[in-house]
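The complex appears here without one of its protein chains, the remainder shown in place.
Chain naming follows the written order as A, B and C, and within any one chain the residues start at number 1.
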Amino acid sequence: MEDAIGMERIKVGVLGGTGMVGQRFIQLLDRHPWFEVAEVAASERSAGRPYEEVMEGRWKLDSDIPPLVAQLQVKECTPDLDCRLVFSALDANVAGPIEEEFAQAGYVVSSNSRNHRMDPDVPLLIPEVNPDHLEVIPIQRRRWTRGGYIITNPNCSTIGLVMPLAPLHKKFGVAKVIVTTLQALSGAGYPGVASLDIIDNVIPFIGGEEAKMEAEPLKILGRLEEGRFVSAELKVSASCTRVSVRDGHLESVSVELNQKASSEDLIETWEEFDPLAGYELPSAPSPPIVVRREDDRPQPRMDRDEGRGMACVVGRVRECPILDYKFFVLSHNTIRGAAGAAILNAEYLYKKGYLS
Amino acid sequence: MEDAIGMERIKVGVLGGTGMVGQRFIQLLDRHPWFEVAEVAASERSAGRPYEEVMEGRWKLDSDIPPLVAQLQVKECTPDLDCRLVFSALDANVAGPIEEEFAQAGYVVSSNSRNHRMDPDVPLLIPEVNPDHLEVIPIQRRRWTRGGYIITNPNCSTIGLVMPLAPLHKKFGVAKVIVTTLQALSGAGYPGVASLDIIDNVIPFIGGEEAKMEAEPLKILGRLEEGRFVSAELKVSASCTRVSVRDGHLESVSVELNQKASSEDLIETWEEFDPLAGYELPSAPSPPIVVRREDDRPQPRMDRDEGRGMACVVGRVRECPILDYKFFVLSHNTIRGAAGAAILNAEYLYKKGYLS
Amino acid sequence: MEDAIGMERIKVGVLGGTGMVGQRFIQLLDRHPWFEVAEVAASERSAGRPYEEVMEGRWKLDSDIPPLVAQLQVKECTPDLDCRLVFSALDANVAGPIEEEFAQAGYVVSSNSRNHRMDPDVPLLIPEVNPDHLEVIPIQRRRWTRGGYIITNPNCSTIGLVMPLAPLHKKFGVAKVIVTTLQALSGAGYPGVASLDIIDNVIPFIGGEEAKMEAEPLKILGRLEEGRFVSAELKVSASCTRVSVRDGHLESVSVELNQKASSEDLIETWEEFDPLAGYELPSAPSPPIVVRREDDRPQPRMDRDEGRGMACVVGRVRECPILDYKFFVLSHNTIRGAAGAAILNAEYLYKKGYLS
Partner (left out) sequence: MEDAIGMERIKVGVLGGTGMVGQRFIQLLDRHPWFEVAEVAASERSAGRPYEEVMEGRWKLDSDIPPLVAQLQVKECTPDLDCRLVFSALDANVAGPIEEEFAQAGYVVSSNSRNHRMDPDVPLLIPEVNPDHLEVIPIQRRRWTRGGYIITNPNCSTIGLVMPLAPLHKKFGVAKVIVTTLQALSGAGYPGVASLDIIDNVIPFIGGEEAKMEAEPLKILGRLEEGRFVSAELKVSASCTRVSVRDGHLESVSVELNQKASSEDLIETWEEFDPLAGYELPSAPSPPIVVRREDDRPQPRMDRDEGRGMACVVGRVRECPILDYKFFVLSHNTIRGAAGAAILNAEYLYKKGYLS
């Protein structure tokens, strides 16, 4: 199928296309100028039936299922899909070996799953932050031999933290970060959090989340030395909670810098940050970091859709009596924190010639 | 009126008895063994009518108005009430001078308002933590000349923080505290937070709250030297948010200690902490700090009523990669964090002979 | 074990003791003066372990598990429990045959499950409304031969409707009822309704609920003729929705009467209704119907605990331009609408000598 300007679109597949993140992939890829969802794969249970039928009562987004995808026959997650690029929204219980099979078979896998994020030759990519990490792809390709490889995007709560840290780290050096998250319900998938558990309540625990937030930023902000990742020298301490919000993770952050900076320096650094300007990636927000100066922002419901859900919104920058500065940051957990991130990664790969 | 064992109860008044905290005072004092609500005072607008009538559509607690109070004529907040002790739930806009007038006129004022908390001769009292601070009362009494004085209890978010810090500070020394709060709606009074502002949302701002949390603990944990308060040498950094929870402030805390301690040392310190044991104060929880060992506690809805709303519940104690330890603490903001605290303070005064 | 006055308590079992309703049985039976939970039975998966261990992370009530029950070994649901009376909170998928096995084996089964409610020799009992329906018990006992039998209580949304209808029906005759319900989350069990489905939302559908509400009242308000139930001659039309409320079903009711009556007649009829007065049943609310005259009551959060969750609260009685009168009624769905109802039924059986 061709798009408006006559370009042939690249066929893509969505692995795990029936869950919350899988649905977002399908929604966000609808009418994408470069990519076209040609395949949806899911568990054996769903395979063999039209996507629309499988999703009866399970499609949870406000917009309807895109008509072309609605008609697709759901496939199993085996590497015989008619496409070159697959997005993985697979559950961590199964994602590991399936993604490897696809890479082995020559597919490019842009994964939102956590399984391969910390692998030594897999980029944990944020195009605005560590595009140079793509240099490990040739190393990885050697492993799989048939041209395939895996790239990953960070955990939904990590990305909201790393986006504002990255330009600070580059300019002033970030030494220490203490963060408490207030995370949205959609982050737990569907059915996820029981309504009885969250009405008039907060749950101060999300399994495995704090460990991910304390480890992933070190790889993302780290550097490559002769094809090997060297962790950034900063420490992160995370405390994660679940609140009664549909979408949008809010994070309360305290940060210590290596070099002195004023709060205006921070704001300026964020407002000037737009490393993808000029790339014309369809999903790249411009700017990627929006600073609000009101007293009471960012708020999940008001700010999660900034940059069509791809921007991070920072606010309430103020001095911290213990570390240097405090601020809040908000990001949309199933767009910038999941499906949108993996799509942006693939767009960047395409622009840089990694899909050919 | 006499109670069951023939003791005559002390007549008390409630200033600002129509607001959220005022209602809690009246609810908590219902059938109190030592105190009896003899007077309710409020704004001019309400004065002169029976409490029940004034409260039509405004009484927001689950239990009904105690019948004896329902019939009371609401008075104005002038120091001609027939009682010796008044509890103040006055709005900070008016509390300052009114509380002074009552002290001047010889009343004992147990106030929940913030106005006099930091005054140099006013105790900011938590009976479990700094009972020695009552030593400034004679100094204050000299000011007012007729035997009256003011005592205050901490802000609703401060007390949940200071309760677990206090025994740690005594045993190991607390050097630094970084805290993010998730505060309940009732903390904003009534009508308070608009439902449209909080449904599917979090508000990362509560006016003046962070400053209070950063200042009050220093006085509370400080010491008296020749009748003057010397601030504790610790630093607090607070970030405050409002979440869609009815009652119960949850706090995510990181703490640095002066002396090394294991996480079991912390838990043991908390579990052994019960300085009011033996005092038999009607509102004193025993123990005042409850430690839960489950992964996902404390939770506002599950834990806020611990110790009839007077205990603090601590959980998820774990190492902090930056400071020493992290934990969550929950306390009921309108009971331990407001009316209950002021009542406990008055009970302690009574036991120690400060009411005679 | 004996209670305070030396009476030996009757040992009871709870079938399906791990679900939401099962938990309520255990909570409500704690310190019950007549009954003592001696056995808890559940699915094979849970059997063989202490109740406390089985319930880790699954106990959802605000009070803790009663210590004596916490230690009980969970049994399978087979009729070799050491008790005479069992309460059934079994899932409708399995309740049918299991309850029959227990009746067959000589147990008295007080069931909250829907399976046998409409059986021709099983009472669908509300002690305040149709105690004469117990007359079918001897018929049923003949079926089972060993003295056992089954009694049932109505569906959680039926009881809130029938309670106010019953005295009206007796006095004026009820001809037609149109009802729309706003039902609480706990009615769906645990995990039940996903938080993503109900935040900022209403679900206008509860499987099977409308049919139950349209059928059960006809049996309950019907009469026995020579051991056979004759349906009441009234029609019910029900529409059921799920709203974001934890406990408490609210119902909007329009009713047509056979005989003329004023709205004050209705209120008087309800306020005078107290057929269990004098029986001294531990769980019987007195009065069972509370009429509130405020404009904006009943409300789930304010009124669900009336009569310790056993009373129905009626309000906003006004003329209906189409049928005769409109009103709202609220009842606690897991207490009066489930576990509490089955316990009250058993108390009535006991008082009437049906347990010996």
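Just so it is clear, contacts are C-beta pairs under 8 Å (C-beta built on N, C-alpha and C of every residue); 3 or more make two chains touch, one makes a residue touch a chain.
Values in this document were obtained by computation on a predicted structure and should not be read as measured data.
Engineer: In the intact complex, which of the presented chains make contact with the chain not displayed?
Structural biologist: A, B, C
Engineer: Write down which of C:Ser43, C:Thr241 or C:Asn258 is the residue touching the left-out chain.
Structural biologist: The missing chain is touched by C:Thr241.
Engineer: Looking at C:Arg9, C:Arg84, C:Lys171 or C:Arg297, which makes contact with the chain not pictured?
Structural biologist: C:Arg297
Engineer: Looking beyond the chains shown, say which of A:Ile199, A:Val243 or A:Leu266 touches the absent one.
Structural biologist: Looking across A:Ile199, A:Val243 or A:Leu266, the contact with the absent chain belongs to A:Ile199.
Engineer: Please output the residues of subunit B touching the missing chain, sorted low to high.
Structural biologist: 20, 60, 185-186, 190-200, 244-246
Engineer: Please identify, in ascending order, the residues of subunit C that touch the omitted chain?
Structural biologist: Residues 176-178, 180, 182, 199-205, 207, 214, 235-237, 239, 241, 243-246, 250, 252, 254, 295-302, 315-316, 320-323, 326, 328 of subunit C touch the chain absent from view.
Engineer: For subunit A, which positions touch the chain that isn't shown here?
Structural biologist: Residues of subunit A in touch with the missing chain: 56-57, 62, 199-200, 294, 296, 301-302, 305.
Here is the rule we go by: only the chains that are shown with their structure count from here on.
Engineer: Find me the chain with the mean Cα position closest to the mean of all the protein Cα atoms on display.
Structural biologist: B
Engineer: Roughly how far is subunit A from subunit B, going centre to centre by Cα mean, in whole Å?
Structural biologist: Computed value for the inter-centroid distance: 43 Å.
Engineer: Could you please state the distance in Å, as a whole number, between where the Cα atoms of subunit A are centred and where those of subunit C are centred?
Structural biologist: From the centre of subunit A to the centre of subunit C is 48 Å.
Engineer: Between subunit B and subunit C, what is the separation of their C-alpha centroids in Å?
Structural biologist: One centre to the other, that is 41 Å.
Engineer: Quick one: which residues in subunit C touch 2 or more of the other chains?
Structural biologist: Those would be 199-200.
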